[in-house]
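Below is a structure I'd like to ask you about.
Every protein chain but one is kept in place in this view of the complex.
Going in written order, the chains are labelled A and B, and every chain counts its residues from 1.
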Amino acid sequence: MHQILILSGKGGTGKTTVASTFIALSHAKAYADCDVDAPNLHLVMGSFETEKKSDYFGLPKAEIDGTLCTACNRCYEVCRFDAVIPGPTYQIDPIACEGCTYCLHICPEEAIHTRPVKVGDLRLYERDDECFSTATLTMGSGTTGKLVSEVKKQLRDNSPETEVAILDGSPGIGCPVIASLSGVDLALMVAEPSVSAFADLKRVITSARQLQVPVAVVVNKYDMNPTISGEIEVFCFKEGIPFLGKIPYDKQVIASLNKGENLAYLNTPASHAIKQIYEKTLQVWKEQVRQ
Amino acid sequence: MPNWTPSMQDSTMPADLTIAVLSGKGGTGKTLVSVNLAAVADKATYIDCDVEEPNGHLFLKPSSVFEQVITVGKPEVDQKLCDGCRICSKACAFNALAVIGKQLLIFEEICHSCGLCMSLCPQHALIEVQKPLGVVRKGNSGSITFLSAEMRIGESSAVPLIKALMREKQTGLTILDSPPGSGCLVTETVSHADFCLLVAEPTLFGSHNLVMVHELVMLLGKPCAVLLNKTEEGKNPSEAYAKTHGLRILGSLPYDQQLAHLTSEGLVASRESERYHSYFSTLLQEVKDASDSYPQR
Partner (left out) sequence: MIVAVPAEEQKLDSPLCVSFGRAPYYCIFDTETQKNSFIANTAAQSPGGAGIQAAEDLVDANITTLITFRLGENAAKVLRAADVTLLKALNLSIADNISALQENKLAQLDAVHAGFHHAR
């Protein structure tokens, strides 16, 4: 399955806005929200006919059987994650527990076992021949990389023969981003003209290159700082990265998104710019796939 | 602006106060609010807890920076003692050990430094060695003690780095610029806070993420309040959520070209403009008053 991933490095640059517009413009039959920490794509994709939810489990966590615990303190002594709560019988804090099982091995009463802990929900939405894969992570959990891989796998397993899937990526550079980059044909980076976003853009481009994923860049809200927008463009030119366009700051965008409307159906400066960028992205993607 | 100095501290004013600024979603203004709150205080510690994508240094431009390498323990094997019994590799919950023939391979980046393998080895072939995890940087920016950290590329867990940052906390006011999201890094950061300031955008996405981060903060039992950022005319879904869920709104920062531009340039607005200095000073007092109304831990 061919995939175009929309990334940003820094959050809030307009990734989901661009991704949702691309999905509508391309009539994509398969798309996913890889930002499992703070999924937003479903808010602008309208309603679906069916929703399938499945539990997602992370590493099993330790649990103490209070009836066997003698409060000998051995587990507390060995736990390096501050997950053991002393008391008349000891308890494990499932949020802090990393599932290493040291306590399980050390307990003289064999009072500790592990149990699977649900750390999120995988969701699959379908309507007509469209397939939307997403997930939410439970608070405080850290297994985001694998859940992103599951979101992508769910999409591959359930989507009909689709030409290209559009993935709304996660912000940052951590393992969820690495997982979302896996096997992707093209990563489109949505930057904004600020020193923070420029710094983050460079970091995420480095990650993409390490995984040998081709990248392209656009600048959103470029008129908020045309100087820095220009610097980003020059950087791309020097690095041989396709610069596919600039999107102006557009108040109407917020109002439309708040109503759950897709920019593809709007007639505003930002939506025009995104449409042009979409055409260019397709061209770059086709060139990549041919190679 | 009230003239607050330590000598005027009354018994109800907390001597030590740690405020976590969080938003759930990136780009809402966490760093903007964090650096400005730290800048208007007479004295404060600013900690950039977003160890994956730290940005605070771009604004505060700290000087006299001292770097400290933070290490974490990883196993090392004496191959002469190892007999390939696989007790360690089978027990490792993270698959950080593999045995090929009699050779033990250790994958340090996946290792969570739990210490189990070393405790199990019947041949005592495994010892713990300190390896670099990342660096903590400490510097000064005006009256601010600046702290940030950077993880070594490829390391799987940044939580020990956040713990190392917190060990450098000073007395008085501390502002924690939290990572985005609601994962383990945010949880670790918030666990060290006395009070949480939730920054929310007036968008559908922003309100959605406010819900998420509010739930996280409640799950961790921390008192909190909201700051509405980038507000414009019209309905504000974040404001609506706050009002219907009894979340106190401490203030509203309207979308402003000047502020946006200053921030995009990496400038601390309260240091550049009297208007913003005044705004953030008032906000800081509001935050202190709000946290004061909760029992001290």
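By definition in this document, contacts are C-beta pairs under 8 Å (C-beta built on N, C-alpha and C of every residue); 3 or more make two chains touch, one makes a residue touch a chain.
Note that the structure is a prediction, hence the values are computed from the model and not measured.
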### Message
Using the touch definition from the top, which of B:S157, B:S178 or B:S281 touches the missing chain?
### Response
B:S157
### Message
For a quick check of understanding: of B:V21, B:A44, B:I70 or B:A96, which residue touches the chain that isn't displayed?
### Response
B:A96
#### Entry: Which of B:C85, B:I110 or B:V135 contacts the chain that the document leaves out
B:I110
### Query
Which residue numbers on subunit B touch the omitted chain?
89, 94-96, 98-101, 103, 105, 107, 109-110, 112, 154, 156-157, 184
### Query
When the complex is taken as a whole, what residues of subunit A touch the one chain not shown?
58-59, 98, 141-146, 149, 153, 175, 178-179, 182-183, 210-212
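The rule is simple: only the chains that are shown with their structure count from here on.
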### Message
Taking the mean of the C-alpha atoms as each chain's centre, how many Å separate subunit A from subunit B?
### Response
20
### Message
Applying the document's contact rule, which stretches of subunit A touch subunit B when the two form their complex?
### Response
9-13, 16, 37-38, 40, 43-44, 59, 78, 80-81, 95, 98-102, 105-106, 137, 139-142, 144, 171-175, 192-196, 199-200, 203, 224-225, 228, 251, 254-255, 257-258, 260
### Query
Touching subunit A in the complex: which residues of subunit B?
24-28, 31, 52-53, 55, 58, 91, 93-94, 112-116, 119-120, 156-157, 180-187, 201-205, 208-209, 212, 215-216, 219-220, 232, 234-235, 237, 257, 260-261, 263-266
